[in-house]
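Data block below; observations after.
Partial view: only certain chains, each at its native spot in the assembly.
Per-chain numbering from 1; labels A and B assigned in written order.
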Amino acid sequence: MATTHLMTDVEADADPIVKAVFADIRETRGSDFINNIWRALAADPPGLKRTWENVKSLMAVPGALDPKTREMIYIAVSVANGCSYCVHSHTAAAKAKGMSDAEHGELMQIVALAASTNHLVTALQVPVDPEFEVN
Amino acid sequence: MATTHLMTDVEADADPIVKAVFADIRETRGSDFINNIWRALAADPPGLKRTWENVKSLMAVPGALDPKTREMIYIAVSVANGCSYCVHSHTAAAKAKGMSDAEHGELMQIVALAASTNHLVTALQVPVDPEFEVN
C-alpha cells in the first residue's frame, strides 16, 4: 500500500545515515519501536535525516507549549489536511502524553466547529474586520 | 468583497432572531463589538442562530481544555483550511486569551511541521502501524 519500500532494520544497518537516524530516534524516544514513516523515508537518506531533525528539534525539545498541546495541534492540522496515517500516529502520541478522553472529545468538536465556520466564512467571503489586523 | 450584505445594527433590530442573537453575542462576550462573520450570516437568521449556538456552546463554556488552547487549535484548523478571515479573528482571540509571542511562534512552527509530514506521508502512502490502531 506504499509507493516506496519500508526499510527493515537489517537494510538500515547497511546505510550509515539511516543507521544513525534510526539509532537517534530510538535513543530520543527511549523505545525500540521505529514507526513506518521513518522506514518509508529511509529510501531517501538525506530526506530522512532532514525530516527527523525537523521533528526532533521541535517536538522533542522543551519550549513554550507542553508536549500534549503540541500533539493536539498536530492532530488538528493532520485532520484538516486529511492525513490518515498522521491522525493515527499523533492521536496515539497525544494519548501517551496524557490527553484524556474528555480532551480528545473536545478537540474533535473544536476541529469540527472550526471547519464549519471556515467553510461558512469562505462561502460568504467575509471581509476581515480592521480590528483584527496587525500593523 | 463579500457575497452577501453585512447587516448593520439598525437592520438587525428589525429582525427578532437577529436582534436576539446580536444581543446574546454582546452579553456573552462583554463587548459591544459584533465582528463581520455575524453581520454576514445575519442575511439567513436561522443559519445565524444555529452557528452562534454552536460556537457559544463550545467556545464560551468551561470544559476539558482551557480557552487559549482552544483558540490555538482553532487557528491550526483555519490555517490548514486556508481561511484568511478565521486566521485573523482567532489569532486576535488567542492573544486576548493570553497566547504569548513565544507560544504563537511555536504554534506556527508546529503547524508548518505537521503540514510537511502530512504531505510526506501522503506522498509515500505510508501504511498505518498496527500499534496505532484502536480496536
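We adopt the following convention: a residue touches a chain if its C-beta (ideal position, glycine included) is under 8 Å from a C-beta of that chain, and two chains touch if they have at least 3 such contacts.
Remember, predicted model here, so these are calculated numbers, not experimental data.
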| item | value |
| --- | --- |
| Total identical subunits in the assembly as filed, 2 in place | 6 |
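Quick note on the criterion: only the chains that are shown with their structure count from here on.
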| item | value |
| --- | --- |
| Copies chain A and chain B - rotation angle from C-alpha fit, nearest 5 degrees | 180 |
| Inter-chain centre distance, chain A versus chain B - centres from mean C-alpha coordinates, in Å | 21 |
| Chain A to chain B touching residues, read off their complex | 1-4, 6, 33, 35-37, 40-41, 51, 54-55, 58-59, 63-65, 69-70, 72-74, 76-86, 88-92, 100, 102-103, 105-107, 109-111, 113-129, 131-133 |
